[in-house]
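Missing here is one protein chain; the remaining ones are kept as they sit in the complex.
Right, subunit A next:
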Amino acid sequence: MSDTSKTSLLALTPRTKARNAAEKRFRAYGIAAIAVGLMMLIVLVTNIIGKGTGAFQQTFVTLNVELLESKLDKKGNRDLDDIKKVTTFGYNPLIRGAMEAKLAEIGIETDMKGKDLEGILSKGAVGQLREYVTTNPDKIGETVEFRFLAQSRVDGYLKGRVTRESIENDKAISVEQLELVDQLVDAGVIVKTFNADFILGADASDQRPEAAGIGVAMLGSLSMMLVVLALALPIGVAASIYLEEFAPKNRLTDIIEVNISNLAAVPSIVFGILGLAVFINYMHLPTSAPLVGGLVLTLMTLPTIIISTRASLKAVPPSIRDAALGVGASKMQSVFHHVLPLAAPGILTGTIIGLAQALGETAPLLLIGMVGFIASNPPETLVDGLLAPNSAMPAQIYEWAKRADPAFYERAWGGIIILLVFLVTMNTLAVILRRRFERRW
């Protein structure tokens, strides 16, 4: 008799033990893999949020500026053309005066000179002032309250990024200025509050990180998504319906099929080069325009949409088609009345995921001139939004990340948060659509 005959159901044989152990180990590997993934996600998210939330707050200085007629309108006739001749440089004395007046009002004594006082404010303050005066010339001669941005170092000081030690060799700010800032914070003149301009505003030059916003780039991204949606969805759906429902199965359609899959794997920079060659150099569409960006991203998104649409068409059971044809519907009717509505949730999901992918794309935009100091004029009309030069959110983040002032770095992280909010919203939408409308057979 062999040993095997003596096995009992109650006692485990070594072989079973080994198999059970192997299974347990495998489960442990799985849990470990998930744990690693989750940890990466947590590190990433905490990093982004920790570094980026600062961008949503900004330091402001409230000042009463006397709009001196002697500086702004020497002739005193309120002629807008004359007022416009005073450049932003001519507004500096007003800000200096306002700052001195404020210090006198709250009783702070300082031996700092005008230029250092002015240095606490953003370089954009004069632009803000001039903008106000040119739109409200009748206010000249009055004293108006303004809320100016503080310069990036002051903002960094209130956020803890800049310290007295770190500015030892810094020319942009001095320890005396920080002392004054402390006093002004105590007096309530300088406050740190939520900054809507970061979400809604335009990009600013390297000298004014405090004024930079992602709003215009966001509009650029949205315009591009509009173009992608308007082109990639109809073209993609039409192509997949034909390939799936009507096209004969032969060598030619096989080649087309393989090539669509290949196209999906092409690196996005290639589409950028193609866009530069075809849309800008050959078709003479304007450079840096979201329209061209949208066209390039359409090329990139098309294969994704075609593949997902074909998969969801395939998932509709043939019995539906047969039933439709059986009651006398034409092939086209059976597709449009029965198959397409049933496949729609899958198509939409694929489209949204394709769009989300396109939204985060920077590489092709580098080549068609959408990276740089571009997103500075908010577009006024839809056509303007498509044709006027603009950037896109990921391109703006890239641009900020490489600028010299560390304050831009914080804004790059803030931009990432906004971009992620968009992506998460789109992906959630895709999941909801699938959950609510998908039917299973």
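Note that contacts are C-beta pairs under 8 Å (C-beta built on N, C-alpha and C of every residue); 3 or more make two chains touch, one makes a residue touch a chain; residues count from 1.
Here is the rule we use: contacts and distances are computed from a predicted model.
K.L.:
Which of "Cytochrome C oxidase assembly protein", "ATP synthase subunit a", "Chemotaxis protein CheA" or "Phosphonate ABC transporter substrate-binding protein" is the UniProt protein name of the chain not shown?
P.N.:
"Phosphonate ABC transporter substrate-binding protein"
K.L.:
From the listed residues A:V144, A:A187 or A:L231, report the one that touches the chain absent from this view.
P.N.:
Result: among the candidates, A:L231 touches the missing chain.
K.L.:
Tell me which of A:L9, A:A265, A:V327 or A:A404 is the one touching the absent chain.
P.N.:
That would be A:A404, which touches the missing chain.
K.L.:
So one chain is hidden, and I want to know which residue out of A:R15, A:K75 or A:K171 touches that hidden chain in the complete assembly.
P.N.:
Touching the chain that is not displayed is residue A:K171.
K.L.:
Looking beyond the chains shown, say which of A:L121, A:L291 or A:A356 touches the absent one.
P.N.:
Only one listed residue reaches the unshown chain, and that is A:L291.
K.L.:
Could you list which residues of subunit A touch the chain missing from the display?
P.N.:
84, 87-89, 123, 127, 130-131, 162, 166-172, 204-208, 227, 229-231, 233-234, 237-238, 280-281, 284-288, 291, 336, 366, 369, 371-374, 376-377, 383, 386-389, 401-406
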